[in-house]
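Here the complex is missing one protein chain, while the rest keep their positions.
To keep things simple, chains are lettered A and B as they appear, and every chain counts its residues starting from 1.
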Amino acid sequence: MNNQTLLTVNNLSVYIYANQRCNKAVQNVSFEVQKGKILGMIGESGCGKSITASAIIQLLPELARIESGEIIFHDSEEGDIRIDSLDKNSKEMRKIRGEKIAMIFQDPMTALNPVYTVGFQIMESLRYHRKLSKKQAKQRSIELLREMGIPSPERRINEFPHQYSGGMRQRAMIALAMACNPKFLIADEPTTAIDVTIQAQIFELMFKLKNQYDMTILLITHDMGVIAELADDVVVMYMGNIVEKGSVEEILMNAVHPYTRALLKCIPILGKGKTQELEPIKGTTPDPYDRPQGCQFYPRCEYGTDKCLEFPETCYISNTHAVKCWHHMKVLENG
Amino acid sequence: MNNSKISKLDKKMDKIKEKEEKGLLKEKKVNRTLRKFFNNKLAVIGLFILLTITFASIFAPIICRYSPGKINLTEALEPPSRDHIFGTDKLGRDVFSRVLYGGRISILVGFGSGIGSALIGVSIGSYAGYKGGLLDKIFLRISEVLIAFPQIVLVLLLVTILGQSLWNLLFIFILTGWASMYRMARARMLSLREEEYIQALKAFGVSDFVICYKHMLPNAIGPVVINITLSTAMFILEETSLSFLGLGVPLNLPTWGNILYAAQNLSILRNNWWIWLPPGIMISLFVLGLNFVGDGLRDSFDPSYQG
Partner (left out) sequence: MYAYIIRRILILIPMLLVITFLIYLGIELMPGDAVSFMIGPESAANIPIERLDELRESLGLNDPFIIRYFRWLGGILKGNFGYSLSSGVPISQIVFSRLPATIELAISALLFSTFLGSILGIIGALKKGSILDNVLTVAGMIGLSLPQFFFGLVAIVIFSLNLGWLPAGGRTMPGYEIFLDRLPHLILPTIVLGSSLTGGVMRYARNSMLESLNKDFIKTARSKGLPEWRVNFIHGFRVAMTPVVVLVGFRLPMLVGGTVVIEEIFQWPGMGREFLSAVRGQDLPLIMMIALFTVSAVLIASFLIDILTALIDPRVRLE
């Protein structure tokens, strides 16, 4: 850890208790997010990435809880804040949400309240956190919409979410998140529910946030393409564990975990033509209530041996590149 | 860990975690619906109440010392005693046995009407909803007219025309009740009809009749069962209300309602609580049990409910 780290997550475990069962959704996850950078978190549906994100901002569903581990937010003014030790709805946590950490969600249509105008929802945040007057809040909201690229913001401010187009709604949600100038933005699959053509616009917006506002972003996605476009650093998750992490070049060019390799191989590349080889990953993800022993990927892995019944330790390939696999050297050799 | 207070939820979670780690929870191959139902305390209590009262009524001849119709004017209006558990009424009849025998009729009418209107409503609703066309439209209009009448008004109207008797009442209830079952079954069919497996069955040439009754109906069973429970509750309340007013089952056959008919008399109301309180409580308990069970079923069949 250096003083460029904004968020440190240490051995975080989150369990979900639905239907009277215990699902160990996230187990011993550790990573760091560097200031001013975009960390991409990639994995299939159900791998635990959304849960991890929700844990950071303490917005876990009622039937889930943080079992163990630390979440430390390195605030420049107030020093280190142990988020996991704060009560979910305490005053401190609520101050952090919105003012220091903000989150945007996958589907802006359902994430915005349908009966209130967009302006009202943005102003709400401003008046509560910054104690602005109604007039000041309105001014600032119009500014925010404009900065996020929404045309005629003075009119838009009095409109309802369903009157906006898909891309605009996402921008509105980002404006909402940005209202109180947080340092850290968690984006949970922000482009999944949007047309591909609009995705590019949102990417641009994210770049703008990073470069112009010096934002640190945790970007959650299941799309390698998004990672390639936006991420500076990458964390790969499978079945609740981080299997590999590193810079985006290291991961895309030099992945050493079998799962990451397999993931990269089964994605079609636009323009490469129909002769490109796509290799789907054999097998299916295991039942979370009936997990395999040791490494979770072992049953589907072509490099697996008996050693894999023992859960792999973290190995560092470089300063920034780490992997949890006993056979990563073999994978490296295979090129 | 965090320094927050250990909440009730936390304790529950800890227990589940322990069990899971010991591998105790894996074996549950029990039907999820059943498990959810029996986890629901109210539903189980409701089931218990229903079964108790129903069996007591069925086995009334064995349980009761006195026949419900036996008149004994010398022992009229006696408060509860060891001899007569619920005391006696104006004609010296044993209230306890009247309540138990009365249960037979009330439960019969309620449940019979519930099942009857379900049978008719669901069979017509499924086929008409699935096929559509003229038949569907005709029944739809008929059901709309029936539903437009406030139920009591329609029932009283028919009672006036057809006269009072037990079978008439059953008939009237089923006649006024099938319409809502029909609408519900039809709505379910309409949504199931668009499912892909139905298209697949059609492509295979399976006959409409078989598709409708063998493949689609089982998927609609859940709401139907819930509806039967709740409509039975409604019918029991209706029958007892009518009998209380003297317009339901004729007075020679005791039902919970017409035992309460005696309570219309102010002096009985004031002085002889044992005549009207027990049957009233019986009705309330039975209907309450039905409501608990109906609610429990509703939660069990709901896939998004997570226990």
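As a working rule, contacts are C-beta pairs under 8 Å (C-beta built on N, C-alpha and C of every residue); 3 or more make two chains touch, one makes a residue touch a chain.
Bear in mind the structure is a predicted one, so any value in this text is a computation, not a measurement.
Although one chain is omitted from the display, it touches the following shown chains in the full assembly: A, B. Residue B:Thr240 is the one among B:Thr88, B:Asn227 or B:Thr240 that touches the chain not shown.
Shown as candidates are B:Thr160, B:Ser191 or B:Ser207; the residue that touches the absent chain is B:Thr160. Of A:Arg97, A:Arg171 or A:Arg261, it is A:Arg97 that touches the chain left out of the display. Panel shows chain A; residues 57, 59, 89, 93-99, 102-103, 105, 107, 110-116, 124-125, 128-129, 173, 176-177, 179 of it touch the chain omitted from the view. Mapped onto chain B, the interface with the missing chain covers residues 42, 144-145, 148-154, 156-157, 159-161, 233, 237, 240-241, 244-247, 260, 263, 269-270, 273, 276, 280, 283-284, 287-288, 290-292, 295.
Note that in this section only the chains that are shown with their structure count from here on.
If you check the complex, the residues on chain A that touch chain B are 15, 17-22, 62-63, 65-68, 84-88, 289-290.
Those residues of chain B that touch chain A in the complex are listed here as 1-4, 9-10, 12-13, 16-17, 19-21, 25-26, 32, 39, 306-307.
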